[in-house]
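Have a look at this one.
With one protein chain held back, the other chains of the complex are shown just where they sit.
Each chain carries a letter (A, B and C) given by its place in the written order, and its residues are counted from 1.
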Amino acid sequence: MPKTIRFSVSIEKDLIDAFDDLCSRRGWTNRSEAVRDAIRRQLVEQEWEAGEEVVGIVTLLYDHHAAGLDKQLTEIQHEALGIVISTTHVHIDERNCLECIAVRGEARQIEELAHRMIGLKGVKHGELVGTSTGKKIH
Amino acid sequence: MPKTIRFSVSIEKDLIDAFDDLCSRRGWTNRSEAVRDAIRRQLVEQEWEAGEEVVGIVTLLYDHHAAGLDKQLTEIQHEALGIVISTTHVHIDERNCLECIAVRGEARQIEELAHRMIGLKGVKHGELVGTSTGKKIH
Amino acid sequence: MPKTIRFSVSIEKDLIDAFDDLCSRRGWTNRSEAVRDAIRRQLVEQEWEAGEEVVGIVTLLYDHHAAGLDKQLTEIQHEALGIVISTTHVHIDERNCLECIAVRGEARQIEELAHRMIGLKGVKHGELVGTSTGKKIH
Partner (left out) sequence: MPKTIRFSVSIEKDLIDAFDDLCSRRGWTNRSEAVRDAIRRQLVEQEWEAGEEVVGIVTLLYDHHAAGLDKQLTEIQHEALGIVISTTHVHIDERNCLECIAVRGEARQIEELAHRMIGLKGVKHGELVGTSTGKKIH
């Protein structure tokens, strides 16, 4: 059981009212959770800036008719064996595929791997989204 | 076979040299592809701004010991049956889970669904990354 | 004097320790202020999403040798008289200029104005950064 403490925040009444409003509009039922969420978001950013071991998700939208693309994607992922955790393939329609590749490693290494896949001919759109291993983020 | 045309771009020599440099550092072998990539990126942004039918990926990092979280995630995804395409679950370590949920629908609707899941107690970090159905992006 | 209240946040000890660490590394001396900061950031985002009256800053990097560009920028800003608040011009070196244009208006209107200036021939790089009038953000 992780040890939980309480700390108190002094805040202008108007500001916390506006925040409560936003929370309820977004379906966030718990103000503490919204604050912790904001705190964790900054810690994740910090891990990426510092080049630590992180987790990322590369999403690729591509046309599976593109010659040789499937093969190239598979090869790149196999070369990066220690980094790629899993790959999900989604059929959007008869032409368009979405591939979500979960990766884990040093931040710069992951960025390089993502750029390589995003830059392949036939990839229509690619993004790398960064998250964390969660080890230091409670 | 999609119809391909050529168009020409006038550009300062120094600018294209710097870009070729960047492309080679990123392992992009094809200058045309890098230009098309930049073009598509702006079209995807436009689809999201215009509130069209889009594809998104919600990534959630969470602690699977968090009481009731698994159940809540499953329920929310089942309620959003027409929107959720697929879910991948990755075990990061004994506590931390990564879930990547591919969704498809109207941009505002997807944002709302993502906010709901990201705001759940026990979710350490969540992001929505936006891509496209690819229908209008060739 | 705005009315100030206190609210308390329950949080895992490890999480708040990591946050205190980040705060001290960034020179943030006050944990409450860091939390309020995170809260306000989300409120500003919300104002832009909702299309409210907002404040933005358009930054343009351009080459002042670009024919007619100065004149076009001046004309666009004069047409947008009710929106443009002030313009600062910085001489980066003998060729490069930085212009920061503070604007205020409805979110979509500001985006349109920014896109027009950023798209001018001779503008090397442009960005719109969104902030708030501060009226609702305390």
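Keep in mind that, in the parts below, a contact is a pair of C-beta atoms (placed from the backbone, for glycine too) under 8 Å apart; a residue touches a chain by one contact, two chains touch by 3 or more.
Keep in mind it's a predicted model, so treat the numbers as computed, not measured.
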item: Among shown chains, those touching the left-out chain; value: B, C
item: Missing-partner contacts on subunit B, residue numbers; value: 2-16, 18-19, 22, 31-32, 35-36, 38-43, 46, 136-138
item: Subunit C residues that touch the omitted chain in the full complex; value: 23, 26-30, 33-34, 37, 40-41, 44, 55, 57, 59, 61, 63, 85-86, 88, 90, 92-93, 95-96, 98, 100, 102, 104, 112, 115-116, 118-121, 123-125, 127, 129-135, 137-138
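To be clear about the criterion, only the chains that are shown with their structure count from here on.
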item: Touch-based graph of the chains, sorted into line, ring, star, complete or other; value: line
item: Whole-Å gap separating subunit B and subunit C, where each centre is the average of the chain's CA atoms; value: 25
item: Between subunit A and subunit B, centroid-to-centroid distance (C-alpha), Å; value: 9
item: Sites on subunit C at which at least two other chains make contact; value: none
